[in-house]
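Would you mind keeping the following structure in view while I ask a few things?
A single protein chain has been omitted; all remaining protein chains appear in their positions.
Which chain is which? They are A and B, in the order written, and residues in each are numbered from 1.
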Amino acid sequence: MKRLVEQGSDWGISFGQIVWRRFVKSWLNVVCLVFIAILLLVAVLAPFLANDKPYVIRIAGRLHFPLFAGLQRGDYCVFLAGFVGFWQLIQLSRNSRRLEPFVRGDALWRQLSINSTIILFGCALVFVSIRPSLDGKDYKALVASGKASDAIFTPVPYGYTQTDIRSCHQPPNREHWLGTDDVGADVLCRLIHGSRISLSVGFVAVGISSIIGVVVGAFLGYFGGKVDFFGMRLVEMVMAIPMFFLIITMLAFFPRNLFGIMIIIGVTSWTGNARLVRAEFLKLRKQDFVQAALSLGLPLRNVLFRHILPNGITPVLVNATFGISGAIFIEAALSFLGFGAGPATPSWGQMLSSGVSTTGRFLWWLTLFPGLAIFLTVLAYNMLGQGLRDALDPRLEKRV
Amino acid sequence: MRNRQGIAIFLLFFLLLIIILLQILSMVQSGRLYQRINYLGQIVERTAANAREEGPEETSVTDGAERADEGDRLVWAFRVEPKTLNPISAEADIYTTWITIPYIFEPLLTHDYDQEKLKPCLAQRYRISDNGLKITFILKDEICFSDGAPVTADDVIFTYQTIINPNVDAANIASQLTDITAVRWVDDLVVEFSLKRACSKSLDGLTWVWTIGILPKHVYQFHDAQEFNRHISDPIGSGPYVFQKWNVGKEIILRRNENYWGNKPKLEKMVYRFISNPAACIQALRCHEVDIVIPEPEQFADMVNDEQFKRDFYCLSYWTPWTPFYYIGWNQETAFFADRRVRLAMTHIINRKQIIKHLLREYGMEISSPFYVFGPQNDQTIEPWPYDPDKARELLDQAGWRDTDGDGLRDRDGTAFRFRFMYSNSYALYNRLARILKDEAAKVGIEVIIEACEWAILSARLNSRKFDAYIAGLGFNTPKDPYRLFHSSQTNEAGLNYVHFCNARADAIIEQVGSTNDDEQRDELYRQLHRILHDEQPYTFLFTRPTLRFVDRRFENVKVHKMGLNYLQWYVPRAKQKYK
Partner (left out) sequence: MMKTYIIRRLLLIAPTLFGITVIVFLISRIAPRDPTNLSLGGSGQIDAELTADVADARRMLYGLNKPIHIQYAEWLGHVLRLDFGYSVKHHRPVIELIKERLPVTLILNLMAFTIIYAVSVPAGVLMAVRHGRLFDRAGSLILMMLWSLPVMWVGQMLIGYFTGPAFKDWFPPAGLSSSFADQLPFFAWLSDSLWHLALPVLCLSYGGFAYLANQVRSGMLDNLRMDYVRTARAKGLPETVVILRHVFRNSIIPLITITSTLLPAMFAGSVIIERIFSIPGMGLLAFEAVSNRDYNVVMAVATIAGVLNSIGLLLADIAYAIADPRISFEVAV
């Protein structure tokens, strides 16, 4: 039911536009947004920024493209997700200009579901069709020995699994701009690839916790009464266990890989969202528009998720941004404590933990840079959340 | 008007902040003051340090033994606190053994410090029957435990029977004693053991059995095995030191046994402090809070360049037959490592020389066998395989592993060469080695999936043979019995031959060793075994490390014997004694 119409003057500004304008009024918010955008760009394009394979190289007269040939399944999935996410944002900004107000909600749902399906199917397709490959050739040695020429390397010409024990524990110098770690891997390269890990943990964990929290909260809040009573007991039970402890308990007993960590963080932090959504639903279910929807005979899930939920979603969005920063912090903390995905994955927290060597030497470059990365990312998301909350709250206008 | 009130609140806030700051500063100041006073006090007590010889091999002044030099303490810094002081317990680890044997408990025979053999301790002599299947120990006369009770054959029998009691939590030690079929009381001071296999004159292969500390029956006897299992502290034995106190989490204190039946040591107390952080250990040493520390190779390499440090402390680095070695085990039941050429290729891609140079800072040595690198069982003519990735590629090609589908990974019969490499995350060095292996393997077309896990999981997987490759170390208080590690009968779930090494010639040699009494012959057989292991590479033997110690220079008689340090000989001249 989407109709492409010129924006009518009687449409006015949508709520989203109001929030956006309030949001960008503060330059701090804009800086955070730009920082996050750059971080996302770096995360998506990581193999193009830091890789031991060159973009192009001429061996025996023929041109090869090792970097592109060496892209793995995970890389393609990330590209797909990034591209589709970017497309979704564009669509979002176009919605308020191109569509009539009363079809925007439906259009947004449809776009979200189409894009999610594209991502899921695309990832599945990638996993089925593209095989993992391994390229162990030392291109730098080839160039140095003269067997190859015309090589263009990435800005940071190191791979994140590369080791070079001859240059381990080196402070920042000309070859390694941010120094090397305990096996000679370049710190800047690992930071860049680590951004992927952190951001993906943030998004997936928050996605899981939001979905679970919204569904649980919606049911509890809508039905009220006995369902609410027993449901809240359950929620309180899960809430009563300190989350961090629950996470490390679960991590101790299940195999350690990145997906496991994402899922565990998501599964242990949904209670906050559930409470918020429940409160909103308790308030909203008595409103007229809900009664109207029910009397029209619409099915329950329709009423819950297409009528009530869009009105109660704002605290969940704010919580989501704080959740992302929280998930990034938890993942770093877990990797720091040794419960992370393993020493081969370039997690920021794991790099931070190697900042003090076993002999007590303080390796400042291994403490400063990963820590700074975590700090700035968490700070950006927190300020984003704060700015969003202030923009959404009509009471917090500048004049008291 | 508003502004004035605002200022008041502001001042209040400020005042609070200043109070907190003052509090913190005063804490800092008084702490530093105390440190300073203590440190100055120690400087005043000590005499100026003499210039001594530098170098890793340290020798000291002669064996003066004056009664006037009794006293003082030796304070150790242990990284790990032992869980029990009962050496007959599955919970007893290397630290328990270091503390209790031979200081609190004494065995029938102990290791000699200058020769690799056993010398009498509680037993004055022993007699092996002609067929080698019976060994009789005669205990010394008039020896007693620290509470005065005499040491008799009953205690020996009690000790051994307790170990094999299934209700006693000592299953791991009991599994070592399977070669003993019976223990017989002959006399108050005579015990006879019956063995399954003949033992050699030097008691090789069963040395560990005779060095189990003897527990006094009258103290440790029990009705319910749980009583014994819970008896983890307050040990009473016959040794030169007596247990004094265990401040859990902080230290264990032993004091000298004034009723000791033998030569009493000079040092009055042995204190073991638990400091888990390696950097904190060195710091404690420099502050003279501890006297002896076991440093990491990197710490040793750093400190050895510090002249001031060397003047205050001995920097000892020495080799003994018990130094641990590290190895990678390749599971020969997998498709990958069943072929000897593949295992050899994997050995060729590990650059042991560079690892020793950069990760161990030269405090290590390449090895090619599980035997002590300077011992007679190690064939000195065998050179470890060199780092040669090109040779590795050749070998892999020969074994049929080629990249047939163009994805960069070698494969054969449709299986890609991708294996899981497991290790215990308790030792930081393994992390680095794993990443290095992953990188080097990628260069020859093999993908390694690194799995760090807790020790408990690793051992479970090893037991159930569900692994591809792993890295571990083999250390001190275990008999390096080739039978258990390499004989093909041990490849079942109950054995230690985790890598499924089945080689008929090796089996024959091992069996021959079991039936040979002559030490020369046994050594020659071991050398042959070494050659087989070197050719077959069931393990890639990585390296072995020297024993490293930092010791406070006030101790005299710190002599590095062939078998290590003999703490019972140390003393501190009265003038330099720190603890009264």
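Rule of thumb we're sticking to: a contact is a pair of C-beta atoms (placed from the backbone, for glycine too) under 8 Å apart; a residue touches a chain by one contact, two chains touch by 3 or more.
None of the values given here were measured: they were computed from a predicted structure.
Undergrad: Out of B:Arg273, B:Lys310 or B:His500, which touches the unshown chain?
TA: Hidden-chain contact among the options goes to B:Arg273.
Undergrad: Going by the contact rule already stated, which one of A:Asp106, A:Asp138 or A:Glu236 would touch the omitted chain in the full complex?
TA: Answering carefully, the residue with contact to the hidden chain is A:Glu236.
Undergrad: Can you tell me which of B:Val156, B:Ala284 or B:Ile328 touches the chain that was removed from the display?
TA: B:Ala284
Undergrad: Among the options B:Gln115, B:Asn167, B:Thr181 or B:Asn263, which residue touches the chain absent from this view?
TA: B:Asn167
Undergrad: Would you write out the residues of chain A that touch the absent chain, in ascending order?
TA: Interface with the chain not displayed, on the chain A side: 28, 228-229, 232-234, 236-246, 248-254, 325, 329, 332-333, 336-338, 349, 352-353, 355-356, 360, 362, 364, 367-368, 370-371, 374-375, 378-379, 382-383, 386, 398, 400.
Undergrad: Using the document's contact rule, name the residues of chain B that touch the chain not shown here.
TA: 1-2, 5-6, 8-10, 12-13, 16-17, 20, 24, 26-28, 30-32, 34-35, 38, 79-80, 83-84, 90-91, 93-94, 166-167, 169, 171-173, 175-176, 229-230, 232, 248-251, 273, 276-277, 279-280, 283-284, 286, 289, 324, 423-424, 426-427, 430, 454-457, 459-460, 462-464, 472-475, 477-481, 484-485, 493-496
Note that in this section only the chains that are shown with their structure count from here on.
Undergrad: Between chain A and chain B, what is the gap in Å from one C-alpha centre to the other?
TA: 46
Undergrad: Show me the residue ranges of chain B that touch chain A in the complex, using the header's touch definition.
TA: Spelled out, the residues of chain B in touch with chain A are 277-280, 282-283, 295-296, 298-299, 302, 351, 354-355, 358-359, 405, 407-409, 425, 428, 431-432, 434-436, 438-440, 442-445, 447, 450-453.
Undergrad: Flag every residue of chain A that touches chain B in the complex, lowest number first.
TA: It is residues 131-138, 161-163, 165-166, 168, 182-183, 185, 256, 338, 342-344, 356-361 of chain A that touch chain B.
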